[in-house]
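Removed from the display is one protein chain of the complex; every other protein chain stays in position.
To keep things simple, chains are lettered A and B as they appear, and every chain counts its residues starting from 1.
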Amino acid sequence: MSDVSFVRTDMLSEQEPPASSVGVIGWMRSNLFSSWGNSILSLASMAFLYLILSAILPWAISPTWGATSLAECREILHGLGREGHLSGACWGVIRDRWVQLFMGFYPSEFYWRPILTFILLFVALAPVLFADKVPAKLIWFSALYPFLMPWLLWGGSLWVPLAVLAGFVIGFLVHGVVSKKMSGLAGLIAGLVAAVVWWMFLAGIVSGALTSIIPLALESVESRKFGGLLLSLTIGVVAIGFSLPIGVVLALGRQSDLLIVRALCVGFIEFIRGVPLITLLFVASTLLNIFMPPGTNFDIIMRVIMMATLFSAAYMAEVIRGGLAALPTGQYEGADSLGLNYWQAQRLIIMPQALKISIPGIVSTFIGLFKDTTLVSVIGLLDPLGLSNAIRADAAWNGIVWELYGFIALMFWVFCFSMSRYSMYLERKLQTGHR
Amino acid sequence: MKKTVFFGALAVAGLAAGVAAAGTLDDVKARGKLNCGVTTGLVGFAAPDANGEWNGFDVSVCRAVAAAVLGDSAAVEFVPTTGKTRFTALASGEIDMLARNTTWTFSRDVDLKFTFVGVNYYDGQGFLVPKDLGVSSAKDLDGATICIQTGTTTELNLADYFRSNNISYEPVPIETNSEAQQQYLAGACDVFTTDASGLAATRATFENPGDHVLLPEIISKEPLGPLVRHGDNEWGDVVRWTLNALISAEEMGISSANIAELSAGTNNPEVNRILGTEGTLGEMLGLDAGWAKNAIAAGGNYGEIFAKNIGEDTPIGLARGLNAQWTNGGLIYSPPFR
Partner (left out) sequence: MTTLTDPPKESFRLGMLIYDTRYRSMTIQIIALIGFLLLLGWLFNNTAQNLQELGKEPSFRFLGEPAGYDINQRLLDYNSQSTHMRAAFIGLLNTLVVAVLGCITATILGVTIGVLRLSNNWVVSKIMTIYVETFRNVPVLLWIVFAMAVMIETLPAPRAFKGEDPTATMKLYDTVAVTNRGVYIPEPLFSRSLGDVHFLGTSSFRFDVSMDLVLLMAVFFAGLYVSIRIKKNANHVQETTGNRPRTWHLRLAVIAVPLIIVLAALGFHLGYPELKGFNFRGGIHMRNSLIALWLALSLYTAAFIAENVRAGIMAVSHGQTEAAAALGLRPNRTMSLVVLPQALRVIIPPLISQYLNLTKNSSLAIAVGYMDITGTLMGITLNQTGRELEAVMLTMMIYLAISLSISMVMNWYNERVKLEER
């Protein structure tokens, strides 16, 4: 027998895939040049990118970081043989003013206070935002944070926020005692009245007395000193914080069967959502003092925060209403069948779930409000955009345009982009949790 | 979470509410700070530097008043206001005085219920044009595009001027001076009009100031001065006489350099009265005897303030012109301290 076979006895070794379908070329073929139309589109977009980058990069790369005035920038660029209006950026203005763009006029020896405030904000939000990664006990810190934050930012005596906190404790205790003896509603009213009486008449005296005995106080910083990104963040965070409970109440009111309550809530929400924020800010800057009792005088930043709160409360109400609507009817019926009354059902069953679903919506409301805080520059507050005008009014930087706008845009972009990414992550997480 | 945030809201609201007393002077003294309205930024008149310190011609008036009332020229809270918000800020009591190159007009004085305490700068509305436009008179501006700062009297003056001369124009309303400057330099408008001082200040910061000219026409009277609310005459007097003290100080030759020496007593009775070594002028105003001395020491006399912020040695380079002392043929004139 000869050793001849007509069939291969050994396997062919595996071959490399053709060069045109793997690696860079393959990727380009399938993603960029899969058809005529796609190729043209790809080339056109690359040309577009090139155009934009070739316009911006030569301008942006400019050794002017150390300049102390626009004239000096022009000299440096002149020395490099770069002439003309758009020959190069003048980054000196950013070096000179970036701290101001972040902190406004906040006294520099107290910079640690706003920084600490916003670090603690993350700690306080952690139980809500990253519920599975932090100890649940931290929620107690979240509860105290709203009292800590104004104290850190504005300073003054620690006893004032503590006295305000005491009002809630008193109200809660009275509520507990009365509702045991009488009905729940009577307890609620008694608790409210007790708290209000405390705040109106007693809190001031008590905190004043305590301050004179044990003066636990930080140097107070007036709202005027707030500016730049600190102002935007303060307005955004405080307004969103305030608007959350108001939004919950409005959302419940809008869903309720009580005709008058519903009409009032719908009227408020639709009114606020129907007018531009700028008109509300004009109300804050020109009218709010007229609406208040004669003699009251809130400073402009407080007034802006008030109007921003009302504004975001209306949007918040709609977000929470969406959360309520997304809950299956079975949850409501389940609560009913357990014999829970309205408030019990809301507190134990409905709200925890509805608020959880609403978090992404709340985050995007916050992003929207945060971006909208730039509007306060129109009424003369020095937020980053307002500051850019003030900086340009300095003789040294008169004539600067793009560098400031670019820097401010970048600041906002970093904040908003990271928040929107977080909200998307959360949305995905919540979705899987629900199925 | 939701409850606690609500608590915080109340806490802040509780902190913020304050009640104003009757008289502004007592208010300011009680507060220990003067709230002074200024522009959001105008070269030479008011602008914050990198440390947040405000400087400028209008700012100096605020500082002088603070020094007179509180003895401390740094005890001022500067409230930036826009053309739109300035009057409501003053009317609502948010600021104690407004020093924001505001024109003294009939309707602002009478209808809007303010009191102009004096004039710290005599101005008029002018036109700035590029030299190569070849225009020598405002009458040649038929069909031109004109940048105006909105929220000021300039809009009305401009409309009146062009209507009475029967020529047409295209207005471009602009919110801030820096934006107006940007548009003008880029050629988006042919002409920039505002108070002549503002034009000169703006031109001074151009890359090539020589390429631009101010037209000879001054189409309006713009007496700029600090103002206070109607009806609070004690406070009005304080601001008025602080301004007058600065003006008189220049006339009498009191400057920040020699004030210490002069306040030891001189043989000029009016100087002595101003500096508080003679008479009881301070007491009459409800201030201490050294009020005017403090005001002058804060930033110097009127002439020094002018020279330091907008004078010929600064980049802005304004001549005294109408704003020279009356003794030098100007309009700056203070009633006597007697």
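Note that in this section a contact is a pair of C-beta atoms (placed from the backbone, for glycine too) under 8 Å apart; a residue touches a chain by one contact, two chains touch by 3 or more.
Not measured: the values here are computed from a predicted model.
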item: Touch with the omitted chain, as defined above, among B:Ala30, B:Ala74, B:Leu156 or B:Ala319; value: B:Leu156
item: Given A:Trp112, A:Phe130, A:Phe201 or A:Phe271, the one touching the chain that is not displayed; value: A:Phe271
item: Residue in contact with the excluded chain [from A:Leu121, A:Met292 or A:Leu327]; value: A:Met292
item: For subunit B, residues in touch with the removed chain; value: 83-84, 87-88, 91, 111-113, 132-133, 141-145, 150-151, 155-156, 158-160, 163, 169-175, 182-183, 186-190, 230
item: Touch list for subunit A against the chain that is not drawn; value: 27, 31-32, 34, 38, 41-42, 45-46, 48-49, 85-86, 183, 185-186, 257-261, 264, 270-271, 273-279, 282-283, 286-287, 289-294, 367, 371-372, 374-375, 377-378, 385, 401-402, 405, 408-409, 412-413, 416-417, 420
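Assume only the chains that are shown with their structure count from here on.
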item: Chain centre separation in whole Å, for subunit B relative to subunit A (CA means); value: 38
item: Interface residues, subunit A side, partner subunit B - complex; value: 74, 96-97, 99-100, 104-105, 108, 128, 139, 142-147, 149-150, 154, 156, 160-161, 164-165, 167-168, 199, 203, 222, 224-225, 227, 238, 241-242, 244-246, 248, 285-286, 289-290, 295-300, 302, 305, 309, 355, 378-382, 386, 389-395, 398-399, 401
item: Subunit B residues within the subunit A interface of the complex; value: 1-20, 39-44, 46-52, 77-82, 84-85, 88-89, 92-94, 175-179, 181-182, 185, 205-207, 315-316
